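Note that this is a trimmed complex: some chains were dropped, and none of the rest were shifted.
Which chain is which? They are A, B, C and D, in the order written, and residues in each are numbered from 1.
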């Protein structure tokens, strides 16, 4: 619950990202997506990561998940450097529709990783049932993912991660594609799961409201090439609710603070000389209007622009 | 002859039958084979034959060479061709022959009823359907045209399966067609006119086809070959002497309409290969350019 | 020999909205229309020879063909031929599918192999299987083996190419999901690769089934191996035009049946796939 | 929902030139490696082949020159074959796409025709040759028709599927903007079905080559297929092998041509697909 990443019980950081750098090298281009990231996350923390689109949030997360090898620097999880996907970690992807196996029922989807863990059948079924109950889907284990609504699908993905009993749960903009109402519900779900299970969560989003509402800490990344711009401790009460918390004065303050940083982030990256690069790109490259184009954001207030 | 099967060689083992595969096209020409099988002539020689349908001479040669058949039926031109390509095949006994009687043979050249072509000489420069280019049909047709005093050098040949020929002639898509039975009869039933009996006219008493095997089989299984020849010769003789039974046996392996089968002219099934006719044929092949070098048919005849 | 309907791999039609009930329409009405269409076809076949447009000697009217067909159905020989053809078809198809799946998965999962075999596959694939007839006759004579060689050769490519597409189409997100949950190689193949490739494989099988049947009959026809093709040959060389057409009709009907069967298999196995489930939910 | 595009120009790394050379070399190795290895293997294994039907590769290659290049055969045999193939193929494209658009656009027409089409498709083309000869004689027309009769099905059926899958939103868009008639046909229907049509073309091509050979088994006096069959019948085995080789080569070249055409005509589709595969998440 503090901004240093050392959890208060002195157990030392669970996750340590050290001078992480990632350069994508393609055929005849290479992109430095992440320049230099250093931070740590204590056991049981819920850390949100925000940053403008293209900041390298996904890149960071994939490095932590062991899906991508860093160009330099390292990711240390529970004392060991991450080489491949570490055991005890679960990832919830943004594209829920594509991360569930359409040929399996909800039950089978949740159960598959447990089978791999070689848990006995009874235990597996118990875990599946519990986690589906936890996300409020106890009644549809036999349905196929595509028979469910988007929000329900995302909850299945969450249930799968929860059933896996990970020490650390990574989420990459998991609610970007669900509607406002469902999103609020899922946010509350994440917080309640986190509180009940004591799992460490790293939650990537580009929604500032969401980050402030959910997290204990909010890491603000600069735009690409990426560095950590700020690490905001969220000192809101542990019990949060969509209405009360979001309308509280402290929430507005924190949101304004993060928003200020994100605004700064758009104009400041690891490479100052790179700043104007985003505008001069030809058609077909990363579009200039994915929500963070410098040309339209200056004149917006934190309270408005940050919320979707 | 029934009792003479006692000169059996050790190959048969404890009275066991030699299983022999014979490749043959399902046409009238091989009626003796089927008749002989039905009559038990092969069994008399301790041979159990299985007749396997082939689609033509080259498949038969290939089958024999690859060991799929022990013996096969094929026309002599194919044999000569194979021999000229150094394929070691050799005739065992006669397959069938022309009746040698123009006007009453099992194949000939037909034209539409109102065709201006009157005789073989009139075929010069015309479009004639034959079943296989560079084979026995065109060679003999050329020969009979030349014999009739026509020019055989600029004929336009069209390859067509026998079954398609009656329709082709009647609809005048070709000027003439060299057909064999049963299509010879079918064509005539439809009104086609015969202008040449090329098998009969080209070479006297011509041997058309033979049963053959590889040289290897003939030398290494001399006994079996001998017994096969014996049975085959008996069958040929029987078929020649009992044409009605030959006609009947057609129903077991072809789809010829019985009414047609009763009317067709059967080929001759003589006892011996007419070596002279084969040599003449081989010489014709050289002059027609089918093969490059002269062949001594003694090499391929038994 | 690939005359075959190809809905390109179901999953490849990404831009197509999944849930379209497009054209399925009222089932009963369609079947009726189809029957009507077929009846019209038969009627035309009846009228054309009767009107003298072509001689009935060469194209007999439907009624005569039907008579010959009825006769055929009573013959043991005919059923043997059908059995022979189906055996060649099925064995060839089974071998081709097995080979295609194994080779496809190996090549598909090992990028280097795939890269280094691509050109060879591109070269071998268009070689027409009829070119292999002499080779087939040489190796197997005019028996089942020859038919199998041709059938397997033609059907194999259909399956292989589809499997290659399928294996490559694994969703990156699904793959990452599998990695992060630490699924083993075998589990990934079994639960990720296989289901992803399955729709493609089934398309491949459907194509291959049609091709295999056509090739089986063609091989029998040309090489003379026992089966329907050989029966057609026999009818033809005996001048039995009616039976020949009856046999041709039988081959057509077999083809329709094979295609229907393959589609049914597809529907049964792929109940979860958008192309199939789309037909159920309105 | 933001669209990512991977086409991002970046700085060239200093080692780019070296990398390019290495990549080209690797590409060459990948394309030629296996074929060369296979040829070498064939060469060695057949070097002292005694089997009559499997002559040494060296002998085949030596004969190739004589048989095809130093004779009139390219003009007298290969050219007519290719002309007939392209005529049949071209007609099949016109007919297949035309009918396919018609059948695909109208549900009732489709229901009416489907069973008959399925049936006709299932009839092996060689069986149809005698029927075709009844109507078309046995000149070039017949051979073109044989090719057509086989090629048309893959094109037709693929076109039907493609037309059926035209996006509803696009259809509505066209209606709203009054895009009708030929403009609609071309800009909406044909273009949108074009990926499937090209799939059909590819299948049709391999069928076409096979049928080119088969058509030359009947009533031919020239052609590549005719030559191969003549070689086979007259036991000129080495020559026959050169023919098979040439056939394979032709098939390959035609497939490459089609691929080039596809690349030009469908570059939008491959781009779209790649985008969807890589990072389109909708």
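Things worth noting here:
The criterion applied here is as follows: a contact is a pair of C-beta atoms (placed from the backbone, for glycine too) under 8 Å apart; a residue touches a chain by one contact, two chains touch by 3 or more.
Keep in mind it's a predicted model, so treat the numbers as computed, not measured.
Each kind of chain appears once in the view, while the complete assembly in this file is A x2, B x1, C x1, D x1.
Convention: only the chains that are shown with their structure count from here on.
Number of steps on the shortest path from chain A to chain C, with steps defined by chain touch: 1. Set against the C-alpha centre of chain C, every other chain centre is closer than that of A.
Here the two chains linked by the largest count of contacting C-beta pairs are C-D. Spacing of chain B relative to chain C, judged by their CA centroids, is 39 angstrom. Chain A and chain B have CA centres that are 85 Å apart.
For chain C, residues that reach two or more other chains under the stated contact definition are 58, 134, 138, 173, 222, 236.
Residues of chain B in contact with at least two other chains: 62, 66, 161, 163, 167. Of all residues in chain D, those touching chain C in their complex are 29-35, 38, 53-54, 107-108, 110-116, 118-128, 130-131, 134-135, 150-151, 153-154, 157-158, 161, 164-165, 167-168, 195-196, 199-200, 203-207, 209-210, 213-214, 217, 225, 228, 232, 240, 243-244, 247-248, 251-252, 254-256, 272-273, 276-278, 281.
Those residues of chain B that touch chain D in the shared complex are 56-58, 61-62, 65-66, 78, 81-82, 85-87, 129, 132-135, 156-161, 163-164, 167-168, 171, 173, 290. Those residues of chain C whose C-beta lies close enough to touch chain D in the complex are 1-8, 12-17, 20, 22-23, 25, 29-30, 33-38, 40-41, 54, 58-59, 115-120, 122-132, 134-135, 138, 169, 172-173, 207, 210, 213-215, 217-218, 221-222, 229, 232, 236, 244, 248, 251-256, 258-259.
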